[in-house]
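Only a single protein chain was left out; the remaining protein chains are all shown in position.
Take a look at chain A:
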Amino acid sequence: MHRTVPSLPLAPSMKVKLINAGFQVASDLTDMRPLQLCKEAGISQEEAVEVLQVLRDDGQPHQQRAATESLTALDLLHQEQALGSIVTFCSALDDALGGGVPVGKTTEICGSPGVGKTQLCMQLAVDVQIPVCFGGLGGKALYIDTEGSFLVQRVADMAEAAVQHCTLLAEDTEQRQALEELTVEKILSNLFLVRCHDYVELLAEVYLLPDFLSEHPEVRLVVIDSIAFPFRHDFEDLSQRTRLLNGLAQQLIQLATQHSLAVVLTNQMTTRVSNGQSKLVPALGESWGHAATQRLILHWEGLRRLASLYKSPSQMEATIQYQITVQGFRDAPDEPRTTPDSSAVSSPSGNHSKRPRMEDLS
């Protein structure tokens, strides 16, 4: 603890009094009692209590850091594997992501309107609740909706389909017991929704997240759908927008690691013209590209919906096909079946859609 008194976050007059009383370094003050300090520095008892409080608040993180031992990479690997991931019910996408959307990291989903970003987010909010004995996380979800596109009717459909899927997979007594509690009502009751109407409300919500997460420690997924919508208009000062977005990204990754949750953000696409050619690129600018740990881009190719893993520290770039059915986010019908030794949830009976694809009806 080598902090000098002048560097402490105190009022200058206070610091002058402390220095005049002979306190040069923060560690000189740590063992003082308030009455002692009050007499020696000539400050009131209230002020002495405050000075010691400030010292304790600022000192703790340093002390904590010194107290934790350094971790080996093997420890970190075990920790990461223990965190788990949230399946998407599209086995091709789960394989490309290395098991699913990872917990402890931020994942960004970009795509044009209508390609399936909100559908994937809703699916994840349901899938995070799959019981542990089925290979899920058994956790709750918080959905921060900035566009107003969260329609609970659709989530109820997906919840129903997920329950049916698990019913078909249940093999042993433990799973059957877990199934009895897994109802559509239970799934809906574990999904929290907040609607933010502009970026100030969104910033406020993220500041209130730590309190919410301590009240609900079982939350394993936070979705912000979408982070682009409130930030894409009435910002004359783009540098302020970049600063706010960076701040948000930092807060979210901190929350993701501290509370062991997966943070999923959706982003819109915009047109960029370069060399006379126009391309669709993720919105919010170049610097935002560095914000999330993983980036998934959903796009159309003719009639097919494709998902490309664009940026990931641990997985290879890959493009897979998916579809949106009545039941939710699923594999495209002609994808190869998964191997038998994958997790129970994304088993070979993954695609239960016996009903015709909606796209064929039009």
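Basically, a residue touches a chain if its C-beta (ideal position, glycine included) is under 8 Å from a C-beta of that chain, and two chains touch if they have at least 3 such contacts; residues count from 1.
In this section, contacts and distances are computed from a predicted model.
> Hey, which one's the missing chain according to UniProt: "Large ribosomal subunit protein uL4m", "Sodium/potassium-transporting ATPase subunit beta", "DNA repair protein XRCC3-like" or "AP-1 complex subunit gamma"?
Answer from the UniProt record of the missing subunit chain: "DNA repair protein XRCC3-like".
> If I consider the whole complex, including the chain that's not displayed, which of A:Arg33, A:Arg176 or A:Arg195 touches that chain?
Among A:Arg33, A:Arg176 or A:Arg195, only A:Arg195 touches the chain that is not shown.
> Of the residues listed, A:Ile19, A:Met32, A:Val49 or A:Ala156, which one is in contact with the missing chain?
Only one listed residue reaches the unshown chain, and that is A:Ala156.
> For chain A, which residues touch the unseen chain?
Residues in contact with the chain left out: 9-11, 54, 57-58, 112-115, 118-119, 142, 147-156, 185, 187-195, 197, 200-201, 203-205, 207-208, 211-212, 228-229, 232-234, 240, 243-244, 247, 268-271, 277-280, 300, 302-303, 305, 324-326, 358-359, 361-362.
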